[in-house]
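Below you'll find the structure, written out as C-alpha cells, and then a few comments.
Part of the complex only, each chain left as placed.
The first chain written gets the first letter, and so on, giving A, B and C; residue counts start at 1 in each chain.
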Amino acid sequence: MEFARLVFVIMAKDLRAELRTKEAVNASFAFAVVILVLLSFVVESNDVPLPVLGGLLWLVFAFAGTLVLNRSFAREVPNDCLDALIAAPISGAALFLGKALANFLLVLVVELVALPVFGIFYNVRWTQQFWQLMLVVVLGTWGVTVIGTVFSALTVNIRLREVMLPMLTYPMLLPALLGAMELTGSLVTGAPIGPETVTWLKLLIGFDVLFTAASVTLVEFILVG
Amino acid sequence: MSAVAVEGVWKFYGDFPALRDVCLTAEQGACLALIGRNGAGKTTLLRTIAGFSRHGKGEIRILGTSPRETETRRHIGFIGHGISVYDELSALENLTLYARLYGLANPRKAALEWLERTGLERVRDGLVREFSRGMRQRLAVARAFLHEPSVLLLDEPFTALDDRAIAVLQGLLRDGLAQGRTIILSTHQLREALELASHVALLIRGQVAFHGPCTPEMVADPGLVYARYGED
Amino acid sequence: MREKLLYGAGLAAFLLLARNILVIADLPGEAAQGAIFKIIFFHVPAAWTAMVAATAALTLSILFLKTKDFRYDAAAVAVTEVGLAFLAANLVTGSIWGRVIWGIWWTWDVRLTSALVCWLLYAGYLMLRHAIEEPTQRATFAAVFSIFAFIDVPIVIFSIRWFRTQHPGPVFLSSTGSFPHDWTMVLLWNWVALMLLASILGAIRLGQEETQREIDYVRRMAHAL
C-alpha cells in the first residue's frame, strides 16, 4: 500500500511537471511527424512492402520516445533535486516505477496520436487488427520505457550524458524493437498473430518481464549504491 | 548514543583526499557549527553524513543506524548548495510533494504552514522558476524542516537570505534545538552561526583541526577559532 | 607461482594452437566452398569463447553487487575486454567468409545483427566505465549495465534456431547437423586452445587491473600524508 502510494506520488509529480505546459507532448508529437517525413525520403517509392512500414513506425516511436525518456532523470539535475529524492524515505524501486509509469503514459499518448498520422502518410490500414496492434504497442512501449528510464538514471550524473545515453540505450532496445517491428509489420497487413509471429510476441513479453524485474531490483544500486 | 557519529571517515576524489580520518560526534540537542576555509571539505563531509556520497574507509551512524536506512532517512533534513525544489512546480506544489513523500498525515496543511513560517505565503502559487535567489533559499529551508526531522544537516543555509529571513531561520533553529533536534551546519557567516552553536568544529584541508564546545569568547569574536586553531 | 602458471599455460596454448593449425591446414577443402571453409575452425570457437566470457562477466557483475568486493569488478573488466576481442574475431572472420561465399561483407539478418549489437553493448560498457570517475560508482554502474547487456547473448545463440536467417543454421549439437565427427573434434580442440588463450589474456589483464588498484591506493596515501 505504502509502496503504491509512493509510486503514485512520484508519477503524479512527473506528469504534473511535464504537463504544466502541454508543449512537451505536443513537441514530441511534432517531432514524430518530422521523422515520419524525413523517413519518407528514404523509402521513397510508394510500393514499400507493408512489413517494412511496421519497422518504420517503431523507429519513429523509438526516436520520439527517447526524447521524452531522456528528460526523466535529467529533470532532477538542475537544482540537485535528485539529492532530495534520494534523501526522502522512498525506495529506489518506488522511485523508478513512478517515473517509468509517468514516462509510459506520456510516450503512449504521443504514439497513439502519431499512429493515425502514420496511417495517412504511408497509406497503411492499421486498424485492421486494432486490439492486437494495441497489445503490441503497449508491450513495446513498456519495453522502451523501462530501458529508457533505467538508463536515464544510470547516466544522469556522468559526463557526456547526451551522447552516452542514446549510445547505450538503443542497442539495448533492439530486441524489443525488433519484436515489435516484426509484429506490427505483419499486423498492418491484416493478418492476426499466428504461429509464425508468436515467437516475436514471446520475445517481447520476455523482454518486458525480464527487464522490469531486473530494473526494479537493480535501480537501488544505481541511485544510492 | 550520539545522534550523529562520524568515525574515521576518509573520502577521496580521485587521488585527492577531501576528508582525512574525520571523527566527529553531535549529541542529541546539540548544534555543531562546521567551519573551515573554501575547499576545506565542509560540503563533502555534510553530503557524506547525509549518505549522498560514498566514502572510502570509516563509519557514519545517524541515530545509531546507517544514513541509508529508509527509516533513518525519515529523520534527516538536508539543505545543500542546490536547493532541491522543482522549477516547474509552484512553491506550494513543491512542499506538498515532499510532504507526501515523507508520508505526512496532512501534506497540504504542513506545506501551507511552512510557507507561512518562511514568509512565502504571498507567492505560494508562483512557479519556483520565477523566484529570486533568496526566495528559493527560503523554500529550501521550508522543505528541509517540513517533516520535522530530528537531525538537520545544513550547508550554508544563510546564503542569499536577507536580514529578516536570517532571523527567521535562526528562530527556527533555536526552536528546533529546544525541541531536542540535532543540527550540523556549515557556514562562512560565522557571526550568525556561532550565536546558535553549542559546539564548533574546524576543518582544515579535510582534517578536523579543532572540535569542542563553543565558548562565549568565540561568539564575541568570530575570527577567534581561525586565529587560534588555524595554521596562519 | 602465479607467474609460472601463466607461463606454463601460455606455452600449452601456443603448442595446442600450432598443432591445430597444422591439422586444419591438412584437412581437405569442403566440397562446395573449398579452402575458405576452414575459417569455421576459428569463427565458431571464437564466438563460443566470447559467449563464455559474457557469461563470466554476468556472474562477476552479480557477485560484485552482492559483495562490493573490487576484485570481482576488476575480473569483470578483464573478462569483458577479452570477450570483446574474441567477438571481434568472430565478426571479422564471419565477414571475410561472407565476402567469399555471399559476395558481400555484411547483411542484416538476426544472427549477424545481434552479434554486432552484442559487440556494441560491451564496447558501451567500457565507454561507460571511462566516463565515471568515482571508483565505487564506476564499478556499480558498470555491473548493472553488464547484467542488462547480457540479454543479447541468448539472442545471439538462439537466433538461428528461432528465426530464418541467411546465416547457416546449426550444424553442431543438433540433430540436423551434418558435420563430420572428426572435424567436430578438431573444432573442439581449437576451442580448447582459444579458451586457454582467452584465460591467459584475462589473467594478464586482471593482473594489470589489480596492480593499477594498488598503485592508486599507494598514490592516494601519498597524497593524504
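Following the convention adopted for this analysis, a contact is a pair of C-beta atoms (placed from the backbone, for glycine too) under 8 Å apart; a residue touches a chain by one contact, two chains touch by 3 or more.
Keep in mind the model is a prediction, meaning the values are calculated, not measured.
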Composition of the entire complex, counting every copy that the file contains: A x2, B x2, C x1
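Basically, only the chains that are shown with their structure count from here on.
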Chain at the geometric heart of the assembly (C-alpha centres): A
Geometric centre distance via CA averages, chain B-chain A, whole Å: 39
Length of the line joining the C-alpha centres of chain B and chain C, rounded to whole Å: 50
For chain C, residues that touch 2 or more chains besides their own: 136-137
Sequence positions of chain A contacting 2 or more other chains: 225
Touch list for chain B against partner chain A, complex: 50-52, 54, 68, 70-71, 73-74, 76, 78, 80-89, 93, 97-98, 100-103, 136, 143
Chain B-facing residues of chain A, complex: 2, 5-6, 9-10, 13, 16-17, 20, 75, 78-81, 83-91, 224-225
Complex interface listing, chain C residues touching chain B: 133-134, 136-137, 216, 219-220, 223-224
